[in-house]
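Got a structure for you, written out below as structure tokens; questions coming shortly.
One chain of protein is taken out of this complex; the other chains stay put.
Chains: A, B and C, in written order; residue numbering restarts at 1 for each.
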Amino acid sequence: MSLTHAFFAILRRDLILAVRRRSEIANPLLFFILVITLFPLGIGARPQLLQAIAPGIIWVSALLAAMLSLDSLFRSDFDDGSLEQILLSPHPVSILILGKIVAHWLVTGLPLLLIAPLLAVFLGMPQPAIGVLLLSLLLGTPVLSLIGAIGVALTVGLRRGGMILSLLVLPLYVPVLIFAGNAVEMASNGLPVTAQINILIAILLLSLVLAPWPTAAALKMSMN
Amino acid sequence: MKFIPDPIGRFCHRMASPPHFYALSGKLLPWLTGIFLILLACGLYGGLYLAPPDYQQGDSYRIIYIHVPSAWMSLFIYIVMAITGAIGLIWRIKLAEIVAISSASVGASFTFIALVTGSLWGKPMWGTWWVWDARLTSELILLFLYLGVIGLYNAIDDKRTASKAVAILALVGVVNIPIIHYSVEWWNTLHQGPTVTKMDKPSIHVSMLIPLLLMAIAFKFYYVIAMLQRARLELLQRERTAAWVKKLVSEPSNSSS
Amino acid sequence: MMPPSPLLQVEGLSCIRDDRELFCELAFQLGAGQVLLLEGKNGSGKTSLLRILCGFREPDAGHIRWCGNPISDSQYYADMAYVGHLDGIKKELTVLENLNLALALGQHGQYAIPEALTRVQLAGYQQVLVQALSAGQKRRMSLARLLVTKNRLWILDEPFTSLDKQGIKLTETLMTEHCSRGGLIVLTSHHDLNLTDVDVQRIHLS
Partner (left out) sequence: MNLQEFLAMGGYAFYVWVSYGICFAVLLANIVLPVMQRKQLIRQLAEKQQRQQP
């Protein structure tokens, strides 16, 4: 059977699993909404201030939500031995793993995109910026999943991997946060954002090509 | 994978054999330490005493002699770590793995020094202890990257596996560092405008430059010394069941050296 | 019986774990139709050896060759199948979905899925979620996975655990058939093997 067949088989399997488990989809989404609700409560209902920092709040929350959902990427497959079987496949492991990452993004990243406009309205973000916010999330959240996968793959075999995972992954998230957050902020002020969006596209393509390799290598390493 | 012709590969393997490395590094260390101390003394004398005060910053600029070389070293060591890690990963050379992880703590120290001295330098210059300046922010993120490497290494019990993990992480980090650096610079210019660039390019005079270079070279030597010391410890720990370690331990003269 | 030409060759294999040498300078050869049974008490390195054979763990010394090539070659992974302590079966998926994924990861083998399920006495269970199966049934499902995918070398870690007498008999029959088709098996077991007409080598790890 061909590699594309294997890729889509893994993708389909993970989507079916997510639908049957449900909580995997709901948890990061709830977290995202809750964190954003907390900001006005912590800062005070000051529309001007909230509007000014809205891009940052939304992006930092999205980043944390993505990070919290990372553990589910390989955890159950590691625990029940499915990961061993995937690694023993004659197909290139990095492609199979990419299938898992895409599925993970569809389950945890895409819902953030759907709920983000609502939250942007909560924070009083101006109309034109919302489109850019969606675009930046569309380009940025897959990068979070791709880079995050490397971190999870390195720590999946550890008992207390959670804390170390955030230490590994968060510094690598910095460029995405900067360019995406800045794009939204510029758009709120009515400025052009082509440069930021182009850079985000470049980062996405780069991580799409490069990230599966170290992820596969790290998973093999985690197996022993 | 064979990129290197066999005789050279064999030679490297022999040089990289643990007992040979342990003995050789033991012989080299006093010399390296001597050179380091001489360079350090010259650099400090030139920097703290001979070089004139800066016409704008007065004597506070003298922090540059540790701040800038430390910042250079922090990046340099990360790259060395990634390269040696890759060598360990590809050719399974134990010693390369050990050099990689032994570099991490030295690199983290230099990053820490660069941050602290940057802050101490910033206080008289900017009036606050911390400014979200591009260079300091990059340095802070670099420190997180180092801490990630060290934390990951300590979290994995099997040290061979841990070395592999560290090598993968260091390689991922080294690809990311230019991107992070660029993004932070970009972020900085956008939010603050071209503000405090004095730290990057002080109007440097030859009498100021020479001590700076001396200190930079001294720190390179220091890195080799500190890395070798840590590598010797790491090597003994990993090889403690090997015959050469047993022999070494049983010789009373060695327990003091 | 003439010894068949070796397909799996292991030379000078050593494994050190936590300062302890589990085995050292281990060597064996396995040809078509042969079985290797690893014996030894708990913690003697049986599972470690199997995981080294799978390529999950690197040996501290030594080589493993499959058809003369190192096992990092993708050909090896096309020819081998592993059933470990963890069965690698998703309990939220049905039996059919699980086997279909195994097929997608590998290549079609001797049996089609319905025949394989009949063989392991799970006929009619296609649409059942795996979490509804008993431990023994799950074990038999792992055997079905071996049957539906194309493979020559089986690496089995304690294949008889949680199987009843009938299940053990079935496993042994399948193993005998696999060998008679020119397959190879490396396994660990506390249970004594009862295979007729099969060349069984034993290695005792201590």
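Keep in mind that, in the parts below, a contact is a pair of C-beta atoms (placed from the backbone, for glycine too) under 8 Å apart; a residue touches a chain by one contact, two chains touch by 3 or more.
These figures come from a predicted structure and were not determined experimentally.
Visitor: Checking the contacts here: which visible chains does the omitted one touch?
Guide: In the entire complex, chains touched by the missing one are B.
Visitor: Which of these, B:Ser74, B:Thr117, B:Ser138 or B:Ser163, touches the one chain of the complex that we don't see?
Guide: In the full complex, the listed residue that touches the missing chain is B:Thr117.
Visitor: In the full complex, which bits of chain B touch the chain not displayed? Write them out.
Guide: Touching the missing chain: residues 48-49, 53, 58-60, 62-63, 66-67, 70, 105-106, 109, 112-113, 116-117, 120-121, 123-124, 222, 225-226, 229-230, 232-233, 236-237, 240, 245-246, 248-250, 254-256.
In the analysis below, only the chains that are shown with their structure count from here on.
Visitor: Which chain, with its centre taken as the mean C-alpha position, is closest to the global C-alpha centre?
Guide: A
Visitor: Rounded to a whole Å, what is the gap between the Cα centroids of chain B and chain C?
Guide: Going by mean C-alpha positions, chain B sits 47 Å from chain C.
Visitor: Distance-wise, how many Å sit between the C-alpha centres of chain A and chain B, to the nearest whole number?
Guide: So the centre of chain A lies 32 Å away from the centre of chain B.
Visitor: At which residue positions does chain B touch at least two other chains?
Guide: Chain B, residues with two or more chain partners: 158.
Visitor: Identify all positions of chain A at which a residue touches two or more other chains, and write them in rising order.
Guide: Residues 224 of chain A each touch two or more of the other chains.
Visitor: Could you please specify the touching residues of chain C with respect to chain A in the complex?
Guide: Per the touch definition, chain C meets chain A at residues 51, 54-58, 74-75, 77-78, 80-82, 84-93, 97, 100-108.
Visitor: For a test of understanding, state which residues of chain A touch chain B in their complex under the given definition.
Guide: Listed in rising order, the residues are 150, 154-155, 157-158, 160-161, 164, 167-168, 170-172, 174-175, 178-179, 182, 203, 210, 214, 217-218, 221-222, 224.
Visitor: In the complex formed with chain A, which residues of chain B make contact?
Guide: Counting only chain B, the residues touching chain A are 89, 141, 144-145, 147-148, 151-152, 155-156, 158, 161, 164-165, 168-169, 171-173, 175-176, 179-180, 182-184, 186-187, 190.
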